[in-house]
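All protein chains but one are shown in place.
We call the chains A and B, going by the order they appear; numbering starts again at 1 in every chain.
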Amino acid sequence: MAQQVISGLAAGSSYALLALGLVVTMKTTSVPNFAMGAMGLLPVYVIRSLWSQLHLPYGLAILAGIVVAFGMGWVVERLTIRHLIGLSHFTTVLMTIGIWFALNSIVGLLWGYEPQPLPGLVSGSFDLGQVVVTNAQLMTLAVGLAIAGWLIVFFRTTWGVRMRAVAEDPLVPRLLGVRVATISGLSWAIASGIAAIAVLLSAQASVLNPQSGDDLIISGFVAATAGGFSSIGGAVIGGLALGVLENLAGAYLSGAAASTVALLGIMVILLVRPTGLLGPGTGREV
Amino acid sequence: MPPAGVRLVVEDLVVGFGGNTVLQGVSFSVAQGFTGLIGPNGAGKTTLLNAISGYVPPTRGRVLLGDRSLASLRPHRIARRGLGRTFQTPRLVPELTVWENVMLGLDGHIRWGRKRSRVVSLARVEELLRQLGLNDWRDRPAASLPFSSRKVVEVARALAADPLVVLLDEPAAGLGPAEVEHLIGPLKRQVEERGLAVLIVEHDIELVTRLCSRIVVLDFGQLIADGAPAQVLRLPHVVNAYLGAGVAAVG
Partner (left out) sequence: MSPAVRYGAIGFGVLALGAGFFFAPAYLNAYLMYLLTWIAIYAIAGTGLTVLMGWTGQIALAHAGLFGVGAYATAYLAGHGWPWPLAALTSSTASAGLGALVGLPAARLRGFYLAIATLAFGELLHQAFVQLTPLTRGPQGMAVAPIQLDGIDTPSLVWYLAMVMLAAVMVTLTALGRSRIGRCLKAVRDIESATGSLGISAMRYKLLAFAISAFLAGLAGAVFGQLITFLTPDLFDLPLLVIFLVQLFVGGVNRLSGALIGAIFVIAVRELLQSHVVSSLVPALVGSGQTLAFGLTLILVVRYLPGGLTSLPGRLRSRRPRPATLSQVE
């Protein structure tokens, strides 16, 4: 059982990371980004190509890929989302679904649908009593927690506070002399970078294919929903818990059960506590 | 059992949001005819209407419509018991025509609640459109109407189901003097012909004085006066709280 918990935590940190990307775009531009998985997917393919075709060192390829992710996030925001600010979620949901499928098929067009392996970043493992922990799992977890920690700190810095202010009232940053467009572009760039890391870590653990982003998006939504789309801690805890639950269900029930945990989880959360387990409560609107 | 003619009784109503108490034990009653509800901005007038119509749950106290308690009923149940209301800014369906918007006032009531035949309902809508001067507009989408006409449509909609009590939230705001006359004429008729009880929130004191046999004054969530306009508007604390010297002269 402890073994399942360890692998669950590792898988869960990818979910948590994708959820953090969702929380960032939600907090700053109030857009529920259904394209988050696909936005993380494309840079990872770039990373793979840089490494396998241009023979860049893998670490450098990853850095370059994250820069690509930043740029792509910025461009996507600039081309589509910026024109929809202030419109309903109905519109932005559909827009991001369009982006999701466009990006996914671009990946399919350029790189094909064959699963592709990624090189290991770290190797080796150690025993913790009865449990075997691989260094890769440890690294995944560490990266997830580090980014979450960084985000918590970041949202308290000047730029972070400005980002949050944009979501609450677009007038405030204008009064502070900050361009809303800069802030929302920046937030999409950051979210996109985080999503790329999420997809990368999850593909490291298995293989990379055009579905890698789709597999994460629902899990990411579950985790983000657990935190009410606003709490970073909630998203992390939600992601880790989901990973553990999936692994336990896979081990003790069936493989099919594992893949439905996230789907059932989100329905249950939304039925029981529509604003998220750790999110704020709401009153009835008049 | 409330005294004869009384339609709506508010008993010791307390409403709070978080740590804020917006209504602090408000009690009054609304009888057939016009009752005015006045008070400075932020006194809790709209909250009071929301609490009566079930949009905001009270922390204490209750509301009786006729002689039945409305406690813990959802807004649509309360509406079906015979409570109509309007909102400060009219809420119409933009793409539907004026006629359809007024029909919406009946739609929730047909087949449920009080029995009425479809023919009677349609006749009722026709009557309201005619009395409120909306006939020329009936097939226009609500989106094409000016603000003032939208307010009139909303009043017609609130009256369509022939309610026992109707709550009007600043019906005259944004209307020109002639439009106000076009609105209150039919309202008076409804009161006379159907025994309607109207609770009207209004800033136009002159209108309230002219229309209402009784007014209640709300200030900081408390009822500070309740009585005939002529007397209430002379009370020093009412004048201090709200009216100011200029309007007191009218009273």
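The definition used in the following text is that a residue touches a chain if its C-beta (ideal position, glycine included) is under 8 Å from a C-beta of that chain, and two chains touch if they have at least 3 such contacts.
Just so it is clear, the structure is predicted and the values come from calculations on it, not from any experiment.
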Given that one chain is not shown, which residue among B:Thr59, B:Ser144 or B:Ser213 touches it? B:Ser144
Against the hidden chain, subunit B presents residues 53-55, 74-76, 78-80, 83-85, 87, 91-96, 100, 103-105, 107-110, 112-113, 136-137, 140, 144-146, 148-149, 157-158, 161, 176, 179
Spell out, residue by residue, where the missing chain touches subunit A. 32, 34, 80, 83-84, 88-95, 97-106, 108-109, 113, 214, 218, 221-222, 225, 256, 259-260, 262-264, 266-267, 270-271, 274, 285-286
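Criterion: only the chains that are shown with their structure count from here on.
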Subunit A to subunit B: how many Å between their CA centres? 50
